[in-house]
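Only one protein chain is missing from this complex, and each of the others stays in its spot.
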Amino acid sequence: MNESTSPSAAVRVDNLVKRYGAFVAVDHISFEIEPGEVFGLLGPNGSGKTTTIDCILQLLSYDKGEISLFGQPMAPTRYDLKRRLGVVPQNIAVFDELTVRENIDYFCSLYVTDKARRAQCVEAAIGFCGLEDFAAWRPKKLSGGLLRRLNIACGIAHKPDLAFFDEPTVAVDAQSRAQILEGIRVMNQAGATVVYTSHYMEEVEELCSRVAILDHGHIIAAGTVDELKAQVKAGETISVELPELPDGLTQKLQAMPQCLQAAYKDHTLTVRCANGPHNLLDVLGVVRDCHGVPGRVWSQPPTLNDVFLELTGRELRD
Amino acid sequence: MRVCKYALKMAARRPLFFLIYAVGLSVMGVVMALAVTRAEPAGSLQDVVRPQLEWGLVDEDRSELVAGLIDSLDELGPRVEVAQDRLAQEEAVAQGSVDCLFIVPAGFEEAFLKAARAGESLPSLDAAYGFTGAGGALASAAAERWLASAALAAAAHPEASAAQVAEEATRAARKTASVELMATPDAAEASSANAFTFYLEWSIYTTIASIIACTAALFTTFNRTDVRRRDLASPLTYRSFTLQVALAALAVTLACWLVSTAIGLLVFWQDAVALGAAGLASTLLASLAFMLFPLSVSFLAGQFGVSSQGANALGNLLGMAISFMGGAWISMTLLGPEIQAVARFTPGWWYTNALMSAQELAGSSHSAAVGSSILTDVGVVALFSVVLFCIALIAGKLREQTAAAGGNGAVQES
Partner (left out) sequence: MCKNWRLALLTLVRDKNFLIWCLGLPLGLATIFIFMFQPIDKLAALDQLPIAAVRLDAAQAATPQGQAYTQFLEALGSAADGDSGSPAIAVSWQDSVQEARQAVQDSQDAKRPFLGLVRLSPDSQLTFEAAPTNDSVTQMEQSVIVSVCDSWQARMDAAATLATQDPARLSQSSVQAALADVAGSVKKVSLTENSPRETCAFYFALLGFTALMCAQNSLLAALTLVPGASACGSRITASGQPRGRQMLIWLTASWTASFAGLVICLAYVCWAASIDFGARTGLVVLALAAASFMATGLGGLVAVAGPRETGAKEGVLTTVTCVGALFAGLYGEPVMEMANNLAEAAPVTAWINPVRQVMESLSALIYYDSLAPFWMHLGLVAAVGALCCAIGVLRLRRLRRESV
């Protein structure tokens, strides 16, 4: 992916391979994450995102490859490096027997030994995640969104330099999701490097400065969101409401050089076009020439799902 | 020590669990010890000449001869009343209520006297044995003895009435052979049972089950997959983390031990005092050392990620096996040499040895030797725990993932 080997990279993964018997979960992947980045690992379920994270965190052994954090080789016993990390796992990892405050204090205590400083960190984390009203509650009484926030608070209370978020917004309501993403932005602005894994392309597009797309253990594409979108042919997708499909319209649209695909379903004509400056005008012109009566018209820029679809032939959420 | 502190906090927030296992099972141990009167076989002459049996007799004849037989059988032990119906008789032998049940048919006296005086084969009465052949045989032999004397009396005095024959048989049966106990050079002194010691011995099962259940709950909490990932990803060394959790489990174990011992001391305080200061101290030391064994088993199971149900089952199984091997259920002398040999490889055997030795400490003239023996036994018990604990640490270390491959394999521990 990125051939230059920056010595100050926050994370450097080189030729990582992880096998489970005959199954190759991670297949020779390499990438670098610069300090201060929000780096996205995007891919469908089972693509190797969590496995990659676990290898970086030294929770899994791997068959081949090198991993460095902050320019230093990573190992299970590099506690100095571990002290600078934060982990927010995919599943809720808190103790049911402890309250919200106690849970955060416990996990923070694994990183921060000074009592006074830790108390400050805990209170800050509670405030950061909006858990002030629930600090004395036990996890069983919290809603799904609050549990996720607690899960995050436990992972970032000690203000890590490098934080790993493994699908932190699964099964979370829209409001909580927005708050979580905002919180990550704030963390990043404060100087933290973030590694964010998800199969929600909207979040990754919104949050991440650079993205690597994984599929079946390979990185199939990597770069900024714009770079990734520029790699594919798909430009915008134009949708036109039509009560009836005029004769010959679809054929004429498909004859257009920039038209990649035209389909009519549920009174809506959908045209995928290659990148071009006048796609909307050209499509509406053809509709008019065929005596179509358009209703609402809208245009959607290409998404990472389009990128994935073009690269693999499948949707991200297949 | 934050991990330890929070582990204890979590354990303290499950009081019901602790109460059920630690207190509930300890009370069960008390009930066991209270309800049972254990007659320690002392190897004395009395036990050979006058063993105690439970016998029954269904008298369908209701004659004076049989009344004489019944009087003579009283020397065997208490007579158990058994009803005449078949089911009651079956129940008596099937449940072991009697070692031997005699059934005297109707017309027995008349037939017996007639046959004895004619020199013919004597009629027989039926004897159904209980659980042990020896008990039944002894009762039968006692009945045979009296009937033989009665037959002789009847034959020698044809004119005598049944009552006179019975009286003569009873008088003749008082003539006995001499019985002596063969001396051996190393005959052990008999020791009487101490109820507190007995409680501790019986509690092997309940304390193993309760400690494993209570501590396994703690290990299971920390073994949940994502919690464990978080802990492993932290800068806290695995060794420190494991030891802190183990320390919390040790505190839980000590709490279980205190509860169990306190309950025992409360109920059996007189027997505890009778042990003397040295005996009591040795007993408690042995008990404390033994408590470490289920802790180390639980710790080892935790390193393999055994669930709380699995640990519960393990505690029950191991508790029964260890208490059996310690001779709590059945006297070790009754078991085969192979079982006795295997028992020496279990901590229960050494623990009960220590308890028995501690009992002897008070009245013994060889207290130094006995004390040394106790310390040896306690040391072996503790050794079991140490070995298991070491195995658990190694297993945990192996379970912790290492980056052994590729370039990172060359990184040395900082």
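Each chain carries a letter (A and B) given by its place in the written order, and its residues are counted from 1.
Everything that follows uses one rule, which is that a residue touches a chain if its C-beta (ideal position, glycine included) is under 8 Å from a C-beta of that chain, and two chains touch if they have at least 3 such contacts.
Because the structure is a prediction, the values reported are computed rather than measured.
J.: What are the shown chains that the omitted chain is in contact with?
T.: B
J.: Specify the residue from the set B:Ala67, B:Ala255, B:Ala321 or B:Ile391 that touches the hidden chain.
T.: B:Ala321
J.: Given the contact definition stated above, which residue among B:Ala142, B:Leu280, B:Leu295 or B:Leu393 touches the chain not shown here?
T.: Looking across B:Ala142, B:Leu280, B:Leu295 or B:Leu393, the contact with the absent chain belongs to B:Ala142.
J.: Which of B:Val66, B:Leu125 or B:Val227 touches the chain that is not shown?
T.: Only one listed residue reaches the unshown chain, and that is B:Leu125.
J.: Could you list which residues of chain B touch the chain missing from the display?
T.: 14, 16-17, 20-21, 24-25, 28, 31-32, 35-38, 41-43, 45, 47-49, 51, 86-87, 89-91, 93-97, 101-103, 116-138, 140-145, 147-149, 151-156, 172-184, 187-188, 202, 205-206, 209, 213, 217, 307-310, 312-313, 316-317, 320-321, 323-324, 328-331, 333-336, 339
The working rule: only the chains that are shown with their structure count from here on.
J.: For chain A and chain B, let me know how many angstrom lie between their CA-based centres, rounded off.
T.: The mean C-alpha positions of chain A and chain B differ by 63 Å.
J.: Within the complex, which stretch of chain A touches chain B?
T.: Contacts found on chain A: 14-15, 54, 57-67, 73-80, 82-83, 85, 87, 89-95, 97-98, 102, 105-107, 109-111, 154-155.
J.: Quick check: in the complex, which residue numbers of chain B touch chain A?
T.: 2-3, 6, 9-10, 13-14, 221, 224-227, 229-237, 400-408, 411, 413-414
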